[in-house]
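Below is the structure I would like to discuss, written out as structure tokens.
Omission of a single protein chain aside, the complex is shown with its protein chains in their original locations.
On to subunit A.
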Amino acid sequence: MRRGLLLLPPLAMLALPFIASAQDMPGSMQAKNNTAEGGKIFKEICAACHLPDARGTGAIPALAKDANLADPAYPIGVLAKGKGAMPPMDDILTPAQMAAVITYVRTNFGNAYPQPVTEADVKRLGKP
């Protein structure tokens, strides 16, 4: 399914509703979120569940003071493939956007892992 889509121009790959699944869904196609800045991506995507201060809620884990973030492979894997109830973000965010937001979270909310995560890291470590 995903492989087939690669033949189409990039436009068509983005923001597709979950056509593959049969769940109740909107009938529209969303404009691509082009935000490049990590902090903004956090606010526009991640805060919906992890909350604006990254403290999490109930079954949704906190990202504040999160030792799991020390190794970039962990957050990259979660974003690219999903984990538990969290869906994969690869249909919403580009590798560059994932890198930006991971770098942001790793250097905020009481996390201090200053080494930036790059688009190349995401492409390398986020492969299925």
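In this section, a contact is a pair of C-beta atoms (placed from the backbone, for glycine too) under 8 Å apart; a residue touches a chain by one contact, two chains touch by 3 or more; residues count from 1.
In the analysis below, contacts and distances are computed from a predicted model.
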From "CbtA family protein", "Tryptophan 2-monooxygenase", "Carbon monoxide dehydrogenase, medium subunit" or "Putative ABC transport system ATP-binding protein", the hidden chain's UniProt protein name: "Tryptophan 2-monooxygenase"
Touching residue (missing chain; options A:37, A:71 or A:91): A:91
Candidates A:45, A:69 or A:122 - the one touching the absent chain: A:45
Absent chain, residues of subunit A that touch it: 1, 11-12, 15, 17-18, 20-31, 33, 43-49, 51-52, 57-60, 82, 84-88, 91-92
